[in-house]
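Yeah, one chain of the complex is gone here, protein chain that is, but the others are all in their spots.
Letters A, B and C mark the chains as written, and numbering starts fresh at 1 in each.
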Amino acid sequence: MIVVMKLSATRDEVDAIMDRVINAGCRVHPIYGEERVVIGVVGDGTSLDKQQIGRMNGVENVVPISKPYKQASREFHPTNTVIQVGNVTIGGDEVVMMAGPCSVEGREALIETAFACQEMGAQILRGGAYKPRSSPYSFQGLGEEGLRYLAEAREATGMPVITEVMEPELVTLVADYVDILQIGARNMQNYALLKAVGRTNRPVLLKRGMSGTIEEWLMCAEYILSEGNTQVMLCERGIRTFETETRNTFDINAIPVIKHLSHLPIIADPSHGTGKWEYVGAVSKASVAAGADGVILEVHPQPERAWSDGRQSLKPKRYGELVGQMRVIAQAVGREIAYPSIGSLLRGDYNCRARTNHAKFSLNSSA
Amino acid sequence: MIVVMKLSATRDEVDAIMDRVINAGCRVHPIYGEERVVIGVVGDGTSLDKQQIGRMNGVENVVPISKPYKQASREFHPTNTVIQVGNVTIGGDEVVMMAGPCSVEGREALIETAFACQEMGAQILRGGAYKPRSSPYSFQGLGEEGLRYLAEAREATGMPVITEVMEPELVTLVADYVDILQIGARNMQNYALLKAVGRTNRPVLLKRGMSGTIEEWLMCAEYILSEGNTQVMLCERGIRTFETETRNTFDINAIPVIKHLSHLPIIADPSHGTGKWEYVGAVSKASVAAGADGVILEVHPQPERAWSDGRQSLKPKRYGELVGQMRVIAQAVGREIAYPSIGSLLRGDYNCRARTNHAKFSLNSSA
Amino acid sequence: MIVVMKLSATRDEVDAIMDRVINAGCRVHPIYGEERVVIGVVGDGTSLDKQQIGRMNGVENVVPISKPYKQASREFHPTNTVIQVGNVTIGGDEVVMMAGPCSVEGREALIETAFACQEMGAQILRGGAYKPRSSPYSFQGLGEEGLRYLAEAREATGMPVITEVMEPELVTLVADYVDILQIGARNMQNYALLKAVGRTNRPVLLKRGMSGTIEEWLMCAEYILSEGNTQVMLCERGIRTFETETRNTFDINAIPVIKHLSHLPIIADPSHGTGKWEYVGAVSKASVAAGADGVILEVHPQPERAWSDGRQSLKPKRYGELVGQMRVIAQAVGREIAYPSIGSLLRGDYNCRARTNHAKFSLNSSA
Partner (left out) sequence: MIVVMKLSATRDEVDAIMDRVINAGCRVHPIYGEERVVIGVVGDGTSLDKQQIGRMNGVENVVPISKPYKQASREFHPTNTVIQVGNVTIGGDEVVMMAGPCSVEGREALIETAFACQEMGAQILRGGAYKPRSSPYSFQGLGEEGLRYLAEAREATGMPVITEVMEPELVTLVADYVDILQIGARNMQNYALLKAVGRTNRPVLLKRGMSGTIEEWLMCAEYILSEGNTQVMLCERGIRTFETETRNTFDINAIPVIKHLSHLPIIADPSHGTGKWEYVGAVSKASVAAGADGVILEVHPQPERAWSDGRQSLKPKRYGELVGQMRVIAQAVGREIAYPSIGSLLRGDYNCRARTNHAKFSLNSSA
C-alpha cells in the first residue's frame, strides 16, 4: 500500500499515519519528495484498511499494490487449471464447444436439440431450467422438471450438461442433476450463491457481471475458490457500455487479460456478447483466435419460436458450419476442436436421426 | 410493438409477420413507407415475443411501445405511494433522514452511533449485519448478532431500523428484527431474493444496480410488487461509469425521472454515490433540491476506524450540520425535514448524552 | 512516480529501472516488500515517461503520484478564479444565470428571446451561430450572420454574449463579436482549438467531453491556461453512460470534485445534461445546491418550433419560475442570484415589451 499525502499535509499528520501503520505491525518507508510525502507500507496489510487510512487527515489517496485475489492469481499459481467433465477437458489443448437452447422448453425439444448440437460438434449441452428474466411476467423456466430433462438429454447423448443456478437453496438440487453449475451475470456478486457453489464438488462457470471489472470478477472466483472448490472457469459474456447497436459489448480484451492474470480457463459467450445472431459467428471466431478455452452458444432449431433469447440463437446447421470455421482457427493458433464422434455422425441426417434416436431413447427411458 | 422491416424484405416476409401477429390474436397495421414497410401491432402482446419476431426473416428491428412495468408505473398508478414506518412517513411531504454506520460493529458502538445520529436529525437508523464485500477475506458482518443489536438500538432510540438482506433464506429472519429490508445494488436482479421480500409485509428499499438502467430497476420493483408487497421505495446510489475520481457517478437525473415514470418514493444515497465524504454534503443537498423523498447516509463516530466504508462516512457533528443545510433546501422546494425530537435533544451534549443514555439503556435492556 | 515490479522481477531488472531513473536526474527509493519490490521515484519527472518505464522488463505497473495539471490545480493555486464579463462576475458569490436559444435562428427571434430571458433573470445570453450537428444534412448554424445578431442582441439588452467556436481559424472572428468563447463537448480535446482560444483575451467556457474524465477535462483547461489565458470556466453538461432514459447523465459529483481539485468556476448545463425539458428544473436546482457557480439553459419561446434541441428547451415563463426557485436555493447555500434589473422589468409584460423594445431597437440599429 502506498499512502500519498496532500501537499498541505503537516508533519503531525504524516506521523499519525506512520504510527498507525507501525501499530498494525507493518513497516513504513516514507519518501520525502519535492512536492509531497509518500509513505510506502510493507508487511501483511490485512489488518490495515485502505479506506480507514484514506480517511485520516492529510491523506490525498491510498494506492494498493498487491492484487486482492490470491488463489485466482497466476502470479501465485502459474500453472493453468484444467477441469475434467466427463470425457471433456476444459483448459487444456482443446477449445471446448458448449451449445444448446437458452431455455429448456420440453423433454422432446431438448433431446432433439441436444442430438443436433452434438452432431454439429458440441461437446457440452447448455440449457436453462431456472431463467433470470427481466420481467416477472415472462417465462421463468421449467425448474426441476427442466433439470430432469437435462439429465435425460445427458443420458441420451452422453454429453455433460451445464445449467444456471440462481439461489443458494437450490444449489444441491441442481448439482444432483447437472455436471457444471453456471453463475449468471446478474449473480456475479451474489456472494451467498458463490459460497454455496464453492461448497459443492461440481465445476462452476462464473459469468462476468454486466458491469463487473476484471478484478471484481476474479474476486468473485476467489469467493468460490476460498470455499475449497478449485474447478472454476470464467465466462466473458459482454459488458454494458453506451453502445446500443448490440445487446452487450463483448470484451475481447478480457480473454488475454484473464490468461495473463489468472490460471483459470476462460470461456466466450458470443450469444450474449452480441445479442444478435448475425454477429455471433464473427465474435466466436475472434474468441478462438484470442485464446479462449471454450465457446458457449445458444442454438435452437427454430429461433423464431424460442421461448427466450431467440434473437441471438443460431440454427443447428449454421452452428455446425461455425464449428467448422472455429476449428480451422483453433488449428491456426495451435489448438484443436474435437470432431463429432462417429456415433453421433452415424445417426445420419438430422431429421431422420432425431426421429430415430429420439424414438429409441424414448423407449429406453420409459423402460 | 412496431416491427420495422428491412429495405430488402419481400412481400412474403411481410405476410409471414402479419400472419404470426394475427395468429397471436393481435391486430396488424402495416404502413407502406417510401423506403420500407413498418408493421404496427395492436393488442395484448403478451403472447408475442419481441425476440421471436425480431428473428424472423426480413425484420430489421422491433420497437416496443408499451412500458414493460405496470404496477410500478405512474401512468397506471398516478398517485404517489406513501409508506409508513413507525412514526415516519416516506413519500409524503417530508424528506426522510436515514443514517448510521456502514456495518454494525458491536452493541455499544451501534447504540451510541444511533443516539448520535438521532440527535443530529436522523429518523431511521441504517446498519449492515450482512455485508456484501468484494473480498471473501474481508469482514462479512456480524450476522444475526448484528440484527439483535439493531433491534436493541431501535428499542433504545425509538427509530425504525433498515438493514440489507442478501439471501432468500434469511429474509424471514431479517424481517423479524428490522423495519425495512434493503436490497443491495449487487442484488438488484437477484430475482429469488426479490420474490422473497415481495412475500413479506415489510417495506423494501431497492437499490439501483451499478449498471442497472432505470427501466430494469423499475422491472425489479415490479418483481416485488407482483408478489403483493406494495411498500417499495427506490434508492439511487450511483452508477458505474468511466469516471474514477469518485467511486460511482451519482445519477441525479434519476430522481426526476423516477418521479415522472413511477409513483414509488425515491431515496438518495450520496455516500455510495460519491464514495468520498468530502463530496457527500454537496450531493446530499443536490438530492433534496432535485426532489428526493429521503437521504440515506453513512455516519460513524470515527470513520478512520470504521470496519467498512470509512472513506465515505461522515462524523456525527458534520452530519448534523448537513441535516440543517438540507432542511433549508427542503423548505426552498416546498418540503420539510423533521427536527430532532425534544427528547433526543434533551439528552444533552453528545459525549455526555451518549454515556448517560447508553448507561441507562444498558440497565434497562439487561433488566 | 511509483514503479511496481512483478513478483518475478530479477535483481537485474530492478537495477535497470534504478539506473534509468538516476540517469534521468531523479532519486530512487526502492522498497523491498515481502512479495515484491516497489521503487519510489523522486524529482522532476518530466524527463521520465511513465509509458517507457512501464515497458521495461520486470515492471508490473507504474503509478503516477503528481497530478498532471498544475495551473488548473487548487493545490498550486488555492484562491478561486473570478472572471468579470461586462457587469457580471463569474466565480464569486453570485450564481450566474445564462440562457438563450440553442441556435440563433434570426435577428428578430434572437432579440425577442434575449429580452424575454433577461426579464426572467438571465444575465448572459447564449446562442449558437456555428452548430455541431450529428448529421451533415442538418442546419449548421447561421455562421457570421448569427454572430452579428448576437452582437445586436448584446447591444439591445446589455447582456454579455456567449457562443461556441468550432475551429481555430474562426476564433479571432468569433472573439470579435462575443464576450465568452464556448468550447463544445465534442471539441474538448481539439487541442488546436484549445491553443487558439488560449491565445485570445476572451473568457472561455470549456465543456466537458461526453466521455472526458475529470482529469482529462482539467488537462484541457491546462492547455488554455498554458497559452496565457487565465479566464477559463468549466461546464458540466452530462457524460455518456449506459442509461438511455436521458440524453446524457448529468454528473452532479463533478461539481464538488471540481471545486476540490481546481480553482476554476464550474457552470452547470442541465439542458444537455438531461436532454428533456421535464427534468431540467430538478437538475438546475440540484446544481445550485451542489455549489455550481452558474447555470446555462436553453430557452426558446416556441420549443416545438426550435431549429435544434427543442426537446430540452424551456419556455421563457417556465424559465422565469425556475430562476426564482434557484434563487431560493442559492440563498439556502449562502449565495445569491441577481434579480432582473428594474430596466428590464419596466419594459412591461412580455408580449408588449418585446414588441416595443424590439421596435425601438430596430429603429436604433437601422439608424
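The working rule: a contact is a pair of C-beta atoms (placed from the backbone, for glycine too) under 8 Å apart; a residue touches a chain by one contact, two chains touch by 3 or more.
For clarity, every value in this text was computed on a predicted model and none was experimentally measured.
Which of C:V85, C:A99, C:A114 or C:M219 touches the hidden chain is settled by the complete complex: it is C:M219.
The residue from B:R36, B:K50 or B:R305 that touches the chain not shown here is B:R36. Taking the complete complex into account, C:S313 is the one of C:T163, C:T200, C:S284 or C:S313 that touches the chain left out. Among A:L7, A:V82, A:A151 or A:V257, the one in contact with the hidden chain is A:V257. The set of chain B residues touching the chain not shown comprises 2, 4, 6-8, 29, 31-36, 38, 40, 42-44, 63, 65-66, 75-76, 240-242, 244. Seen from chain C, the chain kept out of the figure touches residues 46, 49-56, 68, 132-137, 166-169, 186-187, 189-193, 195, 209-211, 216, 219, 222-223, 226-227, 240, 277, 303-313. The set of chain A residues touching the chain not shown comprises 211, 213-215, 239, 241-246, 249-257, 259-261, 273-274, 278-279, 281-283, 285-291, 325, 328-329, 331-333.
Quick note on the criterion: only the chains that are shown with their structure count from here on.
Chain centres here are Cα averages; for chain A and chain C they lie 42 Å apart.
Per-chain CA centroids place chain A at a distance of 28 Å from chain B. With each centre defined as the average position of its C-alpha atoms, the distance from chain B to chain C rounds to 32 Å.
Residue positions 241-242, 244 of chain C each touch two or more of the other chains.
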